[in-house]
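Excluded from the complex is one protein chain; the other protein chains are retained at their positions.
Labels for the chains are A and B, by order of writing; each one numbers its residues from 1.
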Amino acid sequence: MGELSWIFVSALLVNNFTLSYFLGLCPFFGVSGRLVTAFRLGLANIFVMVITSLCASFLNAFVLPYAPYLRLISFIVVIASTVQFVEMVIKKVSPGLFRALGIFLPLITTNCAILALALFQTSRGYGLLQGLVFALGAGGGLTLALVLMAGLREEAELSDIPSVIRGTAMNLIIAGILSLAFMGFAGLFSGNA
Amino acid sequence: MSSGGHDPGRAYEELVKGLWRENPVFVQVLGMCPMLAVTNTAVNGLAMGAASFFVLVCSSVLISSFKSWIPKPVRISTYIIVIATFVTVADLSLQALAPTVHRELGAFISLIVVNCLILGRQEAFASKQPVKLALADALGMGGGFAIALVMLGGAREVLGAGSLFGVSLFGDQFEPWVVMLLPPGGFLMLGLLLLAFASIKEARVKLAERTRKAA
Partner (left out) sequence: MSGDLVQLEGRKGASAGVPDNTARLVLTLTVAGLLSGIAIVSAYEITRPMIAANQARALERAVFEVVPGAERLQRLAWRDGALVPAVGDAAGEPSIYGGYAADGSFAGYAIPGEGAGYQDTIKLLYGFDAERRRVVGMYILESRETPGLGDRIYKDLDFVAAFRDLVVEPEIELVSGGGAADNQVDGITGATISSKAVVSIINATNSLWRERLFAPGAEPPPPAEPATEEKP
């Protein structure tokens, strides 16, 4: 139990995928202009991460012990096709959910955070349950970072900022300060261990 | 549009554009995941830059050579297979030849696969141009990417550890600015470098306007 909660909090806050590992930066800077969009993108991300984690656990258990060198290729191919398949199923079964998540799914599949989730899960030797908890934590962390960033950017839109710094430079500096704030979460677990 | 292939001037143009005018990091801001995560020292930046350079150049040449054989509907999947193959090769070679560097970079070598810069060059350039131009473009873009990573890594290492390529610069008096080695330092340093680029550009535009008015 203690181990699972450590995995979750570590992925959510202490080692936040976006603010500490720089993963998923494309949507972070590209889509995080509006709060609602950012939130939906985050949810879609959690969804894809859970599927990814399941795929990676399956591959790790049944395929990769026999062919470790195929790890990277099999992760990419299997994850991309599974997500596409699930997307089709959702479209048929629940059009409402599809409208909310749908447009983001293909975008997310080629996101480095997804592949990194599978790779980290493998290199840390997580099993099925640990992997799922890790995926939930990492997806939650990504959502948190996206939503925070979107909120800050909506504010910055209205502020008086010199034109030369507007755009990517400003977003990066905002992200830097956000990342600095998240460093405060370090030591959350070992402090009272 | 010129036919290109046999025009050495065009190849030179494609080569140099990636180094400065269309630099993938400072101008296009592509491939940020790997470039921020591992560039806390100049050596790591160099290793990451070299690995990405290798993958980009090999993939571009291969895909440009076989571009007419690849059907359009499966082109992206084919590109990804090609890129993932070269990344696996780079990963294994680095693990065999430079294990300490490989340990530092960890999973981020594998993540070169999803670097938007590499896939982007295949889709936007190599799949449409002759091999010679694709090679020039990949050399320029890969070189520009590697140079930017070394700059970023070097700047962070100098401020954060007081050394460059592991050589101490300031002696014991220097109090290192540790945060530059940490994740926030990556965001801040890239933000500041982009800001510097933007200011230089703006200053140039203003200068050009002034000289035009004066004339």
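FYI, a residue touches a chain if its C-beta (ideal position, glycine included) is under 8 Å from a C-beta of that chain, and two chains touch if they have at least 3 such contacts.
What you see is a predicted model; the values in this text were computed from it and never measured.
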Sole touch to the unshown chain from B:Ala84, B:Met141 or B:Leu195: residue B:Ala84
Hidden partner sits against chain A at residues 6, 10, 14-15, 69-70, 73, 124-125, 186-187, 189-191, 193
Those residues of chain B that touch the unshown chain are 40, 67-74, 77-78, 81-82, 84-85, 88-89, 92-93, 95-97, 99, 160-161, 176, 178, 181-182
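Keep in mind that, in the parts below, only the chains that are shown with their structure count from here on.
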Rounded to the nearest Å, the gap between Cα centres of chain A and chain B is 23
Per the touch rule, the chain A residues reaching chain B in their complex are 19-26, 29, 69, 72-73, 76-77, 80, 110-112, 115-116, 119-120, 123, 164-165, 167-173, 175-177, 179-180, 183
Touching chain A in the complex, chain B uses residues 29, 32-34, 36-37, 77, 80-81, 84-85, 87-88, 91-92, 106-107, 110-111, 113-116, 119, 179, 182-188, 190-192, 194-195, 198-199, 202
